[in-house]
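Missing here is one protein chain; the remaining ones are kept as they sit in the complex.
Read from first to last, the chains carry the letters A, B, C and D; within each, the first residue is number 1.
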Amino acid sequence: MQRIGVFVCHCGSNIAATVDVKRVALAMLSENGVVFADDYQYMCSESGQLKIAQAVKEHNLTGLVICSCSPRMHEATFRKAAEKAGINPYMVEIANIREQCSWIHKDIEQATQKAIILARAAVAKVNLNSPLIAGKSPVKKRALVIGGGIAGIQTALDIADAGFEVDIVEKTPSIGGKMSQLDKTFPTLDCSACILTPKMVDCAAHEKITIFTYSEVENVSGFVGNFTVDIKKKARYVDSAKCTGCGLCQEKCPSKKALSEFNCGLSNRSAIYTPFAQAVPNVPVIDPLQCIKLKTGKCGLCEKVCAANAIDYTQKDEIITREYGAIVVATGFDVINLDNYDEYAYSQSKDVITSLELERIMNAAGPTKGHLERMSDGKAPKNIVFVQCVGSRCADNKGKSYCSKICCMYTAKHAMLIRDKYPDVNVSVFYIDVRTPGKNFDEFYRRAVEEYGVNYIKGQVGKVTPEPDGSLTVHGVDLIDGRQVKISADMVVLAAAIEPNASVRQLATQLTASIDTNNFLTEAHPKLRPVESPTAGVFLSGVCQGPKDIPETVSQAGAAAAKVIGLLAKNELTTNPCTAHSDELLCNGCSACANVCPYGAISYQDKEVNDHGIRETRRIAMVNTALCQGCGACTVTCPSGAMDLNGFSNKQIIAEVDAICR
Amino acid sequence: MPMNSTESFAPKIVAFCCNWCSYAGADLAGSSRLAYPADVKIIKVPCSCRVNPMFILRAFEKGADGVIICGCHPGDCHYSTGNYYARRRMTLLFSMLEYIGIEKDRVRVEWVSAAEAVKFSETMNSFVLQIKNLGENVRLGDLRCKS
Amino acid sequence: MALKYSYYPGCTLKNKAKSLDITARKCASALGFELEEIENWQCCGGVYPLGSDEIATKLSSVRALDYAKSKSQKLVTLCSACHHVIKRVNDDMKNVPDTRMRANNYLKLDTPYCGETQVLHYLEVLRDEIGFDNIAKAVKNPLKGVKIGAYYGCMLLRPSKIMEFDNPENPQIMEDFIKALGAQSVIFPYRNECCGGHVALKSPESAQKLSGKVTRSAEGFGADMLITACPLCLYNLNKNSQSDIPVYYFTELLAKALGIDSEE
Amino acid sequence: MQELKNRIKQLMEENVAQRALGWKKGEFGYDAQAAFFESTDELDDFVYNGFCGANLSKYMIEACKKEGRTIICLKPCDTYSFNQLLKEHRIQREKAYIIGVGCKGTLDISKIKANGIEGIVDIEGADMFSSENLLKIKTVYGDHELAYSDALLERCNCCKGKEHMIFDEIIGESADTVSADRFEQIEKIEQLTSIEKFEFFRNELSKCIRCNACRNACPACNCRKCVFDSDKFDSAQKANSDSFEEKMFHIIRAFHVAGRCTDCGECSRVCPQNIPLHLFNRKFIKDINMLYGDFSAGSNCEENCPLTSYSFDDAEPGKI
Partner (left out) sequence: MSNREEKVLQISGVNPRKCMKCGKCSASCPSYDEMDIKPHQFVSYVLNGRTKALAESKSVEKCLACFACVERCPRNVEPAKIIDAARQLNVRQRYGDTLSANDIPSLIDEDTPQQLLVSAFRKYKR
């Protein structure tokens, strides 16, 4: 028989304003097993925890029920408090009377009644709890970073600097990501390549970092501290060990019609290519869809000119299996497809471009060698119009509901840079709001207006019409002036919304990390655990978690690294004791449970059992508690009820059902 | 069903929520103050695949008027595959309940992610309404109805 | 067996836009489908009633839709206004429970009408059921060298969520149609901007301003002529745009290309 | 039948197997029962006729605990259960010598009695291997005749097929007995209104006396200890007639054997209250076939049970 203490938290007025906490405590006194019940202002506070310790001592408690906020919030707190007070931490159950009661109900009577029932269910459960001891599992001292943009690079460098091995898996032929495509960065107007390239080189040179470019994560299994990951290294057709990076092959390659991904399709590249001059590794790849040799068997020019003999047309995709203690997702973003926004004529005119395309046009290594030119006729534009919020802040199923966060600042940057370099060019910016929270951000935007004379117009653009003379008419509105505005422009730049890289959907499934309705990875807690995913051992870095600029990305990358370092620094992890176990007297050995176990945690042994005096050898299911994650799939599959789950046993759940339905 | 009896009838509704998605979704509904009727009482389970059909039958036997199971969206299960098994089990169980003449609207499975607070609250509101329209559960207490 | 459709001509096609009706029917039989005029059809009202509580103004459309349902046929329209009204009313009957319930309560049909009929514009029939490539094959007098601007106007395209006719900002169907006839299509940005026809009666100055923009844009891009599906647009562009650019119904050109005599 | 008996005798004498698992004649001509024959002498009582409906597969669990090998006689439909037990590791293949016995359908004594035939003393013509289609029934009130095919169990009218799924040798011919669609009854019930369905099942289930005959006969109900007998689920007091298990017994049992039930029909055959219990199991089979592709439990030993597998685009619960 348990001796249960019930503690009802007021949570200031969060609970007490809607739930009559005293009545809840009083009601619990008549519940089976309850010997003590009390209420208190803040149970999670130090004095609240002290109260628990005192009650345990005075009333010889064996189990605790805390009626408070969600167990996701403070279950760990109360378990620790119980342990301190001398009770097994798994003898604690939380009745969630805040998120599930006081915060969603207004009627005090109703809320109080519901709180009593929730508490009753928790009491019924604790009556059947038994002490659990957590196990230990070792930690593989290596981290995987998925994505080699600035987020992945920074995370990898920080982890490696702490002395742990890191692998970076990057989908494209080079690390560098979106930042490598940028020309200048706000609000300091640093040259993007100048600050990124050294970090890329550091990564390549770091003895603790292994870079797998042109590679993808194929499969993930395991759990925190013990992940096993299959990495697919796509065939590069170039031997990285031999290649000297001389670039002759690219020069000689006769197939030069492919669109350069790096230049957003604004220029061409050869079939054998490195995406950009500073690529890391500086080893080209052969695009099999473009290569004449791979398509027709003829050509082979690159092989002939390669002095290092690095070309290998027979290379195949390769799967590498590696083990990791922690995984960081840093898959970044892409610009949305603009098909839903044809009113801006992006598909109808070459002179309507996205801001990322403008970055390439402004960049000295870009398609126009850094000269501001129209893509249609190479002429220098005289009137440029920027349109903000294209596809952001949309509630119409065409675009994204969120603010892409970086557009206001990069548009101010673009406007300023253009006005600086080409003072005779008129620049107008249509905006809905200018959002500039960030250090020196608003000052930066004001400089664009005040010092550089950028014409900011509050209002959205309705349509861009290409005119017979090759110009573009921008039909907008100036809401402050109360007039429709028509601007004849040579170039229109769209601040297209950003979205998580498409690969994240599948990756989230592989990692069992959850994603939100916009495909951003969900953090474990939006405020308190922003760089951890809800899946232990999986961390988030950069835009894959939500829109952010470079400084924020780098801070988050460092934070994720710190979390990884904290994890890898441990030699072993405490495992969840809520694992499955099978009753050897009831087990039929039928293998149904092993069929549904996602972790391969169930094996079978021929074991001699003593079933009420009958000794016989039986085939019995055995659970490896280091592998078991406690999902419970096996328990339902088991026809005889031999398989049960610690912490969520059949009897406990049924007791809760009974208590709720009573 | 006359309107007034629907109004005064407070159904007993048991909601099994998986720890990783739906329970978190319920928490978010709470912190977002998205109200749903107090008739819903949540039982936390690690995964929707932990829900044994016996729990559901048990709830009905003990007087529940509706049972809803919420889990991660298929493909997003914290344990990779749990909800796929749950989906098959519940599909068959619900079909059986309908087959033996239990109103199939008394049971529901809904996939609610940790981010879908609105969906959680809307789901619970609509489920409670659905159960109120059905009225009290009289059939599934004891199928044999022995005196 | 020839494809048969329930056909809703609408008031203008029986009067000022007779040639749209006649050429459409003749081309249909040449292309192997038949337009069976709905018995006792009533005027659609010309404008879709936007008020969410409007019922009476939607009933004539529902009757036509229900007629097509009873014959298990798709309903085909020609006039942009009729198409707009009937398509949207059909969407209400399918997706707006309140409208569906009240309209059915009023009409007291044998079985309630719940948006079962598929509403197609004649152009959609050409594109989706006949196929522009088949039309190209049937062309006897290719309109070689003619530069034609397709004027869509408003009502076929918007709101795209309901009309589902084509990309509302960059449509393709009429251009593909023009190409099928062997002519050259001229894309001009005002092809989906309003011509102002709706206010031609009481604000002719507005109608002049707006329709002028349309014709100037088309001429600027080198169009020799415009085609449209809407009698009101045709009227307005002819009368108010102060341009001499000829405007035809798309079916008139179709008839010409197919070598069909468009006289009655 | 004699051929079968002789062959068993021979196998035992040659020490191929130590015992046989077959049917023993009962008190009347129509109540043959499953039995172990430990010696050739005991084989005198061995019978194999239309009243040997009992599916012997489940007895193999017991046989596997015994020394040596056991000859087991399996009708075609029984082999499915045998396979299923093999798949679940409940029996060992090497412990069995399987004689697949031909089958022309098994008889339903209540169907015979339903023809107004009472006081039965003896029934002739029930031999499995004879091609005669006539039952001669001696009663205290005189003699009756009935076509063999008119007295078949429902399960034989919608037989899965007369092919043995597993065997060491086959003795005797089988005859096709299919005269009805297996899912016809299920479909009929599905057509009823909710209230009609409920009334139908309530009426049937209220006859249940919880004798557990269905559970005992069912080859899929092979748990060492049934959940209804352990206290793994119920936190409340056990086994009074009001208990949860009592009320939900048949639904839970059907769910426990879903995907494993071979539709052998033993549950309905042995029910003393004549409750058509197979209607539950067959509903699951029908749903599984429709939703997850045709599946026949026990047709082989490899295929995964539909409830321990899944596909990404399975139907959503409540939406079929």
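Operating definition for what follows: a residue touches a chain if its C-beta (ideal position, glycine included) is under 8 Å from a C-beta of that chain, and two chains touch if they have at least 3 such contacts.
Just so it is clear, the model here is predicted, and its values are computed rather than measured.
When the full complex is examined, the chain removed from view is found to touch A, C. Contact with the omitted chain, checked across A:89, A:399 or A:466, is made by A:399. Considering A:384, A:412, A:434 or A:461, the position touching the chain not shown turns out to be A:461 (whole complex).
Interface note for the absent chain: among C:15, C:29, C:141 or C:242, the touching residue is C:15. Note that of C:27, C:79, C:174 or C:227, the residue touching the chain absent from this view is C:79.
Of the candidate positions A:475, A:505, A:529 or A:619, contact with the unshown chain belongs to A:475. With the whole complex as reference, residues 10-12, 15-17, 43, 45-53, 57, 79, 81, 154-155, 157-160, 168-169, 193-194, 196-203, 206, 210, 231-232, 234-235, 238-239 of chain C touch the missing chain.
For chain A, the residues in touch with the chain missing from this view are 343, 389, 393-396, 398-399, 432, 458-463, 475-477, 479, 482, 484-485.
Methods note: only the chains that are shown with their structure count from here on.
Interface comparison, B-D against A-D: more C-beta pairs in contact at B-D. Separating the centre of chain A from that of chain B, both taken as means of CA atoms, is a distance of 30 Å.
Contact with two or more other chains is made by residues 52-54, 58, 62, 75, 81, 85, 89 of chain B. Contact of a single residue of chain A with at least two other chains is seen at positions 596, 637, 650, 654, 658.
Checking each pair of chains for touch leaves A-B, A-C, A-D, B-D. Taken together, the chain A residues at the contact with chain D in this complex read 124, 128, 583, 585-592, 595-596, 604, 611, 616, 619, 637, 639-642, 644, 650-651, 654-655, 658.
The residues of chain D lying in touch with chain B in their complex are 186, 189-190, 192, 194-202, 205-206, 208, 227, 233, 241, 244, 246-248, 250-252, 254-255, 258, 280, 283-284, 287-288, 291-292, 306-308, 310-312, 314-318, 320.
Listed in rising order, the residues of chain B touching chain A in the complex are 12, 14, 20-21, 23-24, 26-27, 29-31, 33-36, 38, 41-47, 49-55, 58-59, 62-64, 72, 75-82, 85, 89, 113-116, 121.
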